[in-house]
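Down below is the structure, laid out as structure tokens.
Of the protein chains in this complex, all but one are displayed in their positions.
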């Protein structure tokens, strides 16, 4: 296994020690249960925004902790949602008395564990709300499935809700805002290669040199379909078209375009793909007003990319632009 | 070839179009010759800091263009230094009348092309100085080689000199400061896998599953030696010890520690390695006062990492902390 | 020998060892249609369960299962943590503070466990989940408890039914959990959670037979 790790069983704990060392003054990292909180938490009178999920998607979520975004993140084992204990511990560290918003990606494990935590917290009298993001258009929403996955839309969701909370929005407002983001966000991803989970030691799937996975998630699970490898134009089309037709996004829409690397794709290729997506949207009369390009929600070293589009209004734009200071996103501070 | 590209011959131009689209208002990108300049250039009365090099190392250098860092970057073909034309074009776009500092990594091609440009610019009456960074301790400095390569140290060099220039330092000061950074910076890198250059279409070298390359550069060239794959502790030791003994760094030193991903290494592993390096330095009584962790000088999708240490004084610290607003590094703005 | 708290604790330890033996198999099953962590999740979880039991052995079977439940819920994460946690919790509640297990109480506990999994995960038989192993197991346990009377026989019937139920997931299209994202591509693979349910029940049956 080609990895920079010691004992694979300790990989998350070891990485958290490095994260703590790298960001003193910004983050406070506690072990057992593992919680990454902003150093100045709890912020009195402020809604606390808490998220979490399996590790291996960095910078999501731990890299988004800090003023203007998350109050705390709960990192689970690699690709495994965190436990209710972690969520409770996080909340106890960051509860400023104005309520808690739990941001959950729609996976059975995440939903069950956060739900359990929310029940236990509510039983303790904490005012806690849960929002579940399910922006992945690769998965058909249906009564007969676990529903759509939460993927790239998580990043703007956490940024926007975090900004509102920082500015003093109350829990109802934060919850409503989260609903607006979720309703207006769609994503789709693809992979050229598979990630290798440290405790497994081999790639999660194998692809021939002329194949790609389309409609991929972020846990090394195979995608919706395996397709012949396409060039950048073909890849962008395969991601963008289902996104556009799903919401749908139409002429005159103002959007945030988020071009995300799954981890192993070089920035050179990512910018190249971003340029194609921008031109496609311009052709359709969709105005890209904000963009984010980089590896922000990853699947270890997987090569591939995802596109996320968020339909903006003035309120969302304002919170997107608001100052943020986290390890991975920073501006205005 | 598993890449998100259209025609490999167009990869740099295509990526630059995406970069331009992604950062309107911040960058101004011109083609033929390819130049990425800050949108508000030239800044009158300010020393202009210009760098460049082969593409494929993103965010270096194009991602470091903006207020507080580079005035312009000249992206060459993949892993190929830019031409004198590009450098001249960049300078003509950003010359604010206070002189030009060219930041060059020590490779024969880069030095020759920037030297040629500098000669031509000087002949035109431009006050131009060239600084060459050669921080890679993997390569023994000797009369009989091309000398040490310029690698990770380029990032703090550009940040620090860029900050001073932004604050109004004159060309002599910027040149002296660059010399101080170069004299106090040492780096070393390693690889677990090879990058694939788009125009080649296959990995630059092959490594067995139980091997790594130590003392690697950033162009897919093999390293100084091939070694048995080590765990994270072993990898950090293999990089840190030669760095420490070279300057040497000693007890009581204050340093910036820069833990860099070569591109394909997940942030989880990078933070893990960073944590080990921090502990090693603490054990030796070396005070890590600033850190940078992430993929900042890469070699396409190569998995691996490098460590860079810069011995700090108050002046360097001040310029490191100064505001910067570029696609890849941003704070205080 | 009556099946008391100590015997149940021993059975849990034995099951933990079985999970360790089958860790890689469960990882591989989950790799095919999920995210390759089911074996690792359960091994980690049962590792903590064994540590908990090293610390204290509660004094009735229900309390042992409750300790298993709370440990799994607080230490595993993923889908399997809360689902198995709930299963053990409901089983514990069903057993109450009875000092020993009976064939009937075991059948009732298993039925309660299945109910817990369904309540949490909303899966039905045929959705290609652990429910496909656990539901027939609970049916078989009840039937056997009604006619036979031996605890070991009840658990053996449950294990047999769970194994058959797990096998039955191979041709199915997953409609719950992570495998559901694959749609038709999930066909032809054994569901990892169904497999681990069968492994656990077989281990319990073996413990009961050996006791």
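Order of writing sets the labels: A, B and C. Residues in every chain begin at 1.
Quick note on the criterion: contacts are C-beta pairs under 8 Å (C-beta built on N, C-alpha and C of every residue); 3 or more make two chains touch, one makes a residue touch a chain.
Model, not experiment: these values are computed from the prediction.
Contacts of the undisplayed chain with visible chains (whole complex): B. Of the candidate positions B:204, B:308 or B:326, contact with the unshown chain belongs to B:204.
Checked against the full complex, the one of B:18, B:42, B:84 or B:99 touching the unshown chain is B:84.
When the whole complex is considered, the residue among B:96, B:222 or B:332 that touches the unshown chain is B:222.
Across B:113, B:154, B:265 or B:298, the residue that sits in touch with the chain not pictured is B:113.
Not every partner is drawn; the one left out touches subunit B at residues 9, 33, 54, 76-86, 107-109, 112-113, 116, 138-140, 144-146, 149, 197, 199-200, 204-205, 217, 219-222, 224-225.
In the analysis below, only the chains that are shown with their structure count from here on.
Per-chain Cα centroids separate subunit B from subunit C by 54 Å.
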